[in-house]
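With one protein chain held back, the other chains of the complex are shown just where they sit.
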Amino acid sequence: MTEPLLKVRGLTKHFAVRQGAAGGKALVRAVDGVDLDVHPGETLGLVGESGCGKTTTGRMLVRLLDPTSGSIEFEGRDITRLGRSAMRPLRQDLQIIFQDPYSSLNPRHTVGKIVAMPLEVNGIKPPGGIKTRVQELLELVGLNPEHYNRFPHEFSGGQRQRIGIARALALRPKLIVADEPVSALDVSIQAQVVNLLRDLQRELDLAFVFIAHDLAVVRHFSRRVAVMYLGKVVEVGDRADIYERPRHPYTKALLSAVPDVAAFGEPRQRIRLTGDVPTPLNPPSGCRFRTRCWKAQDICATEEPALITRDGSAQAVACHFPEPAGPEAAVLVPAQATAHVSEVTE
Amino acid sequence: MTHDAADPPYLQVDDLRVRFSTADGEVRAVDGVSFGLGRGRTLGIVGESGSGKSVTSLAVMGLHDPTRTTITGAITLGGRQLVGMPDDQMQKLRGRDVAMIFQDPLSALHPFYTVGRQLVEAYRTHHPGESKAQARKRAVDMLGRVGIPQPDRRFSQYPHEFSGGMRQRVMIAMSLMNDPALLIADEPTTALDVTVQAQILDLLADLQREFHSAVILITHDLGVVSQVADEVLVMYGGRAVEHGTVAQVMRGPQHPYTWGLLASIPSLHGDPDVDLKPIKGNPPSLINVPAGCAFHPRCAYAMKPEPCAADVPQLLPVLADGHRVACHLPEDRRTSIYTEEIAHVGVAQ
């Protein structure tokens, strides 16, 4: 296998917050020891529910946030502690697309100015001039290059997201962190943007870290998928393994909770987790999922499971009692889970 | 209380039109929508932003600002006409006969009052004769019914002390305090995580069975609808384009917009490397809805200019019982397009 483009080890971010009237400091363990590899031209999907730390991880990857500990290597070079000027050449390889098509574009700038910003900031004078390059970029993302002088408020959500994509492409990056790039868009527009990103990936040989809460969108876009829960990666593997043979109980529950149109009318197994995600201020001891897990035993509260591969599969899972590997795994019903699992027909 | 087929359904909406006047022109938010809904049934209203789905439900709740809004048509709720009803009478209905659950429970709950106090007030507004103790008992009972652990203790807590999912449960408890015959849920799970969304949808289904209310579920997510609704109304550009049972709409959709929606949704099944089939273009502005069928500029099968770009198609019954569609394409042509071009790429099969 080739050397990874981006190699993340033990990435951790703790935020200090004031708590209570006494003003005591508490730690939010937003991201707690995350390992990830992204290879050139590949997409790694990062899924999880709110508070799982996926967005914080994405912000750290492009150095918008400084990690508390851990390391980020890009093309074999440690960039974890690089200062702004040393980071600058790398910024061109490492870009980000944001979720909110409204707050991600400066309302007082024209589209031309927005897309040209990365070039301007880095003092890049493309051959043929900035305007030509910006118009090429607009065309690349499916916008009318004549709209160069318009303002963001004159565009729809989907078009604004395309402008944000054009801006991220301006420096010809090798890796783009896409943070929920379609979740704020209408259904019919989501598909347009997902297809655009796929086309761009093929055309420009881009690597993506695709962050989303929507498992179906991630499945369409990612070759490999990491599932996060409360600041930790609980399972990582190839798309087919994660979606068809999930081994972590959380992954399983997450997949079964998705209301999928394609599953309409099919009898299927539903796992209903109880309660909400606990707060990262005071995560459960041992395995963080144990408070909602139907398989939890005493060891889960005392010992934290490591993210390891086993039984010869490439799929790494952090669980003391993983689901068995193999093609028959998906149809197995956990024996002690009768209270949580029901067979239903819709 | 089961309704006879001959009786009009509990909620009957006929040719509802809602217009706002704005500085930029008149917004035709809802443009001639009709449907009926019986008690014990769930209607899913599906559409994208600006389709008019929320405005329709707000009209049923009588929550539009009368100075800026013109509402015509008829909304009959249990025999009473809601359009043009004086506000003081509407207020008596609201919360008692019709209740609403919103997308964001945090902004819908008052931050300065305990959850219990808000529940009690919701009850006592419509039951002024009941004692505080009785109201309290009912509130605690209701909190327990919606799955809030230790309802006695949670009664005296403030909204910020609840998590997102629990807050939505509080909202549901509040909406059920007066046993409403009609419950409108506007994107009730959009702000929630998938695992919590599944809990809330289950809860809504259980409660509906228990209370036998009519439920309108407004959502942009066809997946949610396919899971909990009995009937589906698909809206586009302020008009209803397709209406039928959930099986009819999921298995044999008849409108090109519904096809487009189904084909553009990524799924957990099927080949993930096949490109999604998006609908081209953008949803229309409600100030300037395209002439004829509002969908025709984005429709791959439109017959232009006549009739698709000229006449507004009526929502007419197709062969299957109760299934209605607003499309100029002949039915056999729609069926052949669907079976030949859509069904195999679409996710519905």
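Just so it is clear, A and B label the chains in written order, and each chain counts residues from 1 on its own.
By definition in this document, a residue touches a chain if its C-beta (ideal position, glycine included) is under 8 Å from a C-beta of that chain, and two chains touch if they have at least 3 such contacts.
Definition applied: contacts and distances are computed from a predicted model.
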| item | value |
| --- | --- |
| Options "Formate dehydrogenase major subunit", "Cbb3-type cytochrome c oxidase subunit I", "GMC family oxidoreductase" or "Peptide ABC transporter permease": UniProt name of the undisplayed chain | "Peptide ABC transporter permease" |
| Per the touch definition above, residue among B:Ser34, B:Ser49 or B:Thr76 touching the missing chain | B:Ser49 |
| Option touching the unshown chain, where A:Arg167, A:His220, A:Arg245 or A:Lys295 are the choices | A:Arg167 |
| Which of A:Gly10, A:Pro107 or A:Gly128 contacts the chain that the document leaves out | A:Pro107 |
| Residues of subunit A (touch criterion as defined above) contacting the omitted chain | 59, 62-64, 84, 87-88, 91-92, 94-96, 98-100, 103-111, 114, 117-118, 121-122, 146-147, 149-151, 153-157, 164, 167-168, 171 |
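The definition used in the following text is that only the chains that are shown with their structure count from here on.
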| item | value |
| --- | --- |
| Touching residues on subunit A, where the partner in the complex is subunit B | 49-50, 156-159, 186-192, 194-195, 198, 213-217, 219-220, 239, 243, 253-265, 270, 272-277, 346 |
| Contacting residues of subunit B [partner subunit A, same complex] | 48-49, 163-166, 193-199, 201-202, 220-224, 226-227, 246-247, 250-251, 260-270, 272, 275-280, 282-283, 347-348 |
